[in-house]
Each structure stands twice: as structure tokens, then as C-alpha cells.
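For this depiction, one protein chain was excluded, whereas all remaining protein chains were kept in their positions.
On to subunit A.
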């Protein structure tokens, strides 16, 4: 009896011990572990991962509103409906295996109004373009095409398409609706975007080998650019070079930049660098008694000069360098050779995404005994012509190969036609959104890989902001609102860059794991060992007790 009572008491005691051990383990697991986890975890605000993933697909839809206006006598006979009517044409641009972009041309076919008719009754296409301008839809990206009768004298002989300075074009009718449609589609692509211009904007995503040689030449889209003109005079002892850059900039560059100010902020400055030499010694050619720089040595020219150009310490925008090089007296005249060995007519070359260099030879003095230094006044018209052409090339505004029946009006003193600006905006908007998606996707990947990155609330709100702006930019692109889409894409870029480069991301990045363990082990090891041992003991005992009754039976 007493023994049984003692055994019962013993058993109760043992059960109490077990319960105590179990509750220790439970407290450690339920209370201790979460507490430790919460107090040492890196703070991370919630991020819209699904939306970022969705952006990564780049589900673009680019809508171009096009008005096709038929002048009397130009309406083709085989129109499906009576004018006016709407029609939508779609085109797929495939970028890579995952992404393809749909472009929608929202055509409105209508006949001319009385005002437009009056405007078309002028002598030349230029006058018609100027007269039609106030009658057009002036919003960015919207195109108006006037179809004139086949016999119209507006267009010169042999020209069937005339693209004006603004957002209008004249098309000669003829050949029925199908022929007109192909011509219109070609024209729309010239004036808005082509598959290759979109591919160039998305060049990071396009597989290698599918891009044209020009695709990587364009400057990356940025909120601002700095344009620096530098005059390199490696031999100030023999040449005193003067250039009237101030006047040249205000005369030739500023009009273009004023037009481009919609796209980005520009700042222009210039400097003169003395004793700045090219990295390559030119080869002397006896036949022409001149010095030659061959095309394959050009890549080595820039590096030593670049060190002297001076970085733009005061801003973070990319710099476009235009260098005018006046060769030393002992190396002049200096000519640049192209790949075939023929001298380049402009004596200039450009470096993609960097800028351009032009060699400006000083005419040898009439008498060799002319006193040094020689005074040189740079002919800025010649120089600026080359630099402006390079500037257009670098912005991707070069005019592509066109069929011979196309005639493009020269942009005049503005340096840039309205539709060229639209082309730039289409490409930059697409590129901006792609950049945002790349930035946010790599941020998400980084967060996934590195656990120590902190995401504060303000960084998270920037990410949300970027995603929202990018989505609204895409929505506006799909509606054909180019201007507001571009603005939204700029905001998205700003927000995403600010989130990605926020210094608070790095605060805990360099806390190595071994230090963490060194701090935790003195506490965790002595606490964990008794708990684990008693848990093991409890498990062992329960197993034995389960076995014992079967033995009794």
C-alpha cells in the first residue's frame, strides 16, 4: 500500500518533471524564438513583388492615333465604308522569346474640311505643310496624313510621300486602298517608331546578334545630359587657337536643345585644353605628305584625353563630349582613314554613347618662316555642322534608309522636326519603363538573395511609386497619350533609382555570419543543451512505457 502510494507519488513527481521540461521547451519555442527573431530581424517593408514581376513581362501596347484625311478626288474607290470611319490595325513587335510589343494604329478616315481644302490649294508642299499645321491635332504622337489626288502638283515629280516639319504628311493617292494602306503604314512607322527603334530602346533585353549595328549607339535615356565642347590644342607654342563657341552654341546648338528640352534637361559648356594629346601617334604618309589615323587605331585615341576632360563633379547626368582636335604642327595635316583606307570627308568620328571627335587641320602658313605662334580662328560653321550631325546620331535621330519616293522636309532652324521629337519620346518612354522594370526586378532579386538588406518604409513607398508610375505610363501609352506617358515614365525612373540607390539598404549588409554566431553561442548553447537532453529523455521514456504494456500482455 505504502509502496504503491510511494510509486504513485513518484510517478506524479516524474510527470511534473516532464511537464516542467516540456513547458521550458515550449516557452523557449513559443516565446523565446519569436522574440529573438523579431528583435534581430532586418526590417523589411512589404514590396509589390507580383506587380514588379508583371512589369518584367513588359506588356506594352503602343497606340498611335492617325488621322487620314482625303482631299476631294483622292478617295479610293474600294473603301469598305463611307467616310468618316474608324479602323484599327495591329502589329506585333517581338523583342525576345518572352516579350512582344503590340502596336495599334488607330486610324480615323475622314474627308477634308473646308479649311483644310483651302490649305491644300497652295503651290508647294512646304506651304501646304505650314498652312495645315494649325488645323492638326497638336498633341504629341498624333499624326495627320493628307491624301491628295494622284494628279496633284503639290508633290514634286516622282515623290509620292512628303513628310513635313510638324506632325503632318502628304500622300499621293493611287493604286487602290491596299496600296494606300501599305504606304500609310510605312509612313506611320517612319513618323512614330519602327520595330528596330523599339528593339534599340530595349537593347538590354534583345538577344545578341539580333540588333543592328546602330542599336547600341544611342545614348541611354536619362533625365538630363551635359554637353561639353572641348578644344584640344596640344601645341600652344605653334598655334594660338580661338573659337567663338559662345556664339556657335547659341546659334546652332541651342535651338535643337530648346526643342529637345521636353525630353531632358541639357546643360552646355565648353573648355579649352592645352597639351592634350591623342593616345596614338599618327602614321606619316609620304604620298600625300600628311599624317593618317587609321580606323582601327581610333579606339585608343580617347583614353588619354579622357583623363583631362574633367568629370562632371556637380551633377550625375551622362556627359556628351565633343572634341575638336587641332593637331600639333609636327603632325599636321592629320586625316582620319576609314576601314577601306580612304580619308573620311568630315575628318571626324564618333564614339557610341560617349561623343565625337573632329580633327581640325590648320592650313600651313604660306611662308615657312612665318612667325610662331600661328593665329588660328576656327571656322565654327564647319565644326558645328559635324558636331550637330553627331549629336543627332547619338540621340538616335539619324534618318533611316527610305524608299526613293519619300521626301523628308529639312527641319530648318529648329534642327528637329516635331515628328522626330515624337520618335525620340516613343523610344525613350519604352526605354524608361524597361529600365524601371529592370531596376525593380534586380532589387527584388537582390532582396531574395541577400537577407541583410533593410527596406525602410520610405524606400518601399518609392518602389510603390515607381510601380504605379510605370503602370500608369503603360496605360497612357495604350491610350496614345504620349506626353503624359513620357512624364510618368520619367517619374518612375526617378523613384526606382532613388529606391535602388538608397544608402539605407546597405546599413546591415556587412554584418558577417561568424560574428553573429560568436555572439549567440555563449547564450544559446548552455540554454539549448539541457532542454534538448531532457526532451530526448522524455522521448526515450515514452517509448519504453509504450513497450512495457505489450510485455505485460
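Observations on the model:
Throughout what follows, a contact is a pair of C-beta atoms (placed from the backbone, for glycine too) under 8 Å apart; a residue touches a chain by one contact, two chains touch by 3 or more; residues count from 1.
As a working rule, contacts and distances are computed from a predicted model.
Between the listed names "BHLH domain-containing protein", "tRNA-splicing endonuclease subunit Sen54", "Phosphatidylinositol glycan anchor biosynthesis class T" or "Guanine nucleotide-binding protein subunit gamma", the UniProt record for the complex's undisplayed chain reads "Phosphatidylinositol glycan anchor biosynthesis class T".
The missing chain, though absent from the display, is touched by one residue of A:94, A:113, A:182 or A:271; that residue is A:271. Shown as candidates are A:204, A:242, A:338 or A:457; the residue that touches the absent chain is A:242. Touching the missing chain, out of A:232, A:320 or A:384, is residue A:384.
The set of subunit A residues touching the chain not shown comprises 2-3, 6, 9-10, 13-14, 16-18, 20-21, 24, 228, 236-237, 242-252, 267-272, 274-275, 308, 310-315, 373, 375, 377-381, 384-385, 388-389, 392, 398-399, 408, 410-413, 415, 518-519, 522-523, 525-527, 530-531, 534.
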